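Here the complex is missing one protein chain, while the rest keep their positions.
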Amino acid sequence: MKNVKSKRGWKLTSIALGSTLMVGAMAIEVIAKDWGSHEVDGRRSGYTYMTDETRAVQDDNFENPGMLWVENGEALWSKAGANGKSCASCHADPEKDMKGVMPAYPKFDKRTGKMISLEQMVNRELVEKMGEKAEKFDSKKMLSLMTYIGNISKGMPVNVKIDGPAKPFFEKGKAFYYQRRGQLDLACSNCHEDNPGKQIRANTLSEGQINGFPTYRLKWQKPGSVHRRFRGCNKNVRAKPYKAGSDEYVNLELFVKWHGRGLPVETPAVRN
Amino acid sequence: MAKARVKAPKKAKAGDIVTIKTLITHKMESGRRKNKKTGEVIPRHIIDKFTAKFNGETFFSSDWHGAISANPYMSFSFKASKSGEFEFIWHDEKGEITSKKSKLVVA
Partner (left out) sequence: MTKMKVEVLDRRQFVVASGAGAAAIIAGFSSAANATPEKAAEWIKKLTNGAKATEGKIKVDLPEIAENGNTVPIKVSVESPMTADNYVKAVHLIAEGNPAPELCSFYFTPMSGKANAATRVRLARTQKVIGIAVMSDGKVYMSQTQVKVTIGGCGG
């Protein structure tokens, strides 16, 4: 008999096992909501851990404030850089050319012999092809381009390559995920694998999936990068956070993305 | 420059009551936050007035205070009677104005 905590707004379905489950006059109920594409083989997107109100904000393109960044990214696509070239000079049809890009990053990069995140790839293009300077992961320009590129793949399943040359980096990311750290001595897995659905103070823990990034967080009141979220998590367990774009976080991103394999890209997701 | 998004219908029947949704990028700095490093109060800077007009006539407006969330969202209704043009105007405290127009055809 499972005693699952009910959350407001979820459809409750009575267990159809008869009177053995009746306690006094109260029927024990479990949550049996069909999350559609937001659940794959038991892995659930952070979307399923939000309240109905927050989900409604994500679902409506004109209520979702992250769409402001998507639109800005779309405008930036054809804006010429210092050398006169724009993103569109090479990728003239972004709706087609960028489809499937977000679900596949981070990727193994032959040039550096390690993993490269999508932000780092965007920066490489900005610097080498357009004569621009590199952007920080959470600059307005980077978040606009990232939400735009991500939004083009909205609904596509996350699918990173973890074999071949990516394997050792995947293993490093995995080790990071299960390594206890900080004054609270907690690994990523302690919250997001062992306890999703339970409360941490007043918040519901999710599985820590990253299929919706860059995500518009109600707390941040703007979109933010995966690495910003990693930094926040690390600070919460009172560990020293790594830098956005560090090898540690790029490898972790690869592992966490694989952890949510098959979940749909939701960029820009809305989370609490 | 603030960037706005508006969802207003392009077509309606006379008598239809339609919903209009608007979003704009703005930090809506409440004047109640402190810079984490220096401890100094970040000066207040908000959009304080939103106006929706149809053919030049105001049909809905709103006063905003520091408690409106960043990147303000607002939705409201409009009763279609004739064809014309919407104009949506955001006025910020420093006098910066952002506006957006959209046409409506009433059949």
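By letter and in written order, the chains are A and B; residue numbering begins at 1 in each of them.
To be clear about the criterion, a contact is a pair of C-beta atoms (placed from the backbone, for glycine too) under 8 Å apart; a residue touches a chain by one contact, two chains touch by 3 or more.
Since the structure is predicted, the reported quantities are computational estimates derived from the model, not experimental observations.
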- Report, in label order, the displayed chains that the undisplayed chain touches. A, B
- Query: Which residue among A:V57, A:L143 or A:V250 touches the omitted chain?
  - Reply: A:V57
- If you put the missing chain back, which residues of subunit A would it touch? 8, 50-51, 53-54, 56-57, 199-203, 205, 217-219, 221, 228-229, 232-233, 235-236, 238, 272
- Query: At which residues does subunit B meet the chain that is not included here?
  - Reply: 17-19, 30, 32-34, 36, 41, 54, 57-70, 72-79, 81
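The criterion applied here is as follows: only the chains that are shown with their structure count from here on.
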- subunit A and subunit B, separation of their C-alpha mean positions in angstrom: 30
- Of all residues in subunit B, those that touch subunit A in their complex: 3, 5, 7, 21, 23-25, 27, 69-71, 73, 75
- Once bound in the complex, which stretches of subunit A touch subunit B? 60-63, 65, 67-68, 71-72, 221-222
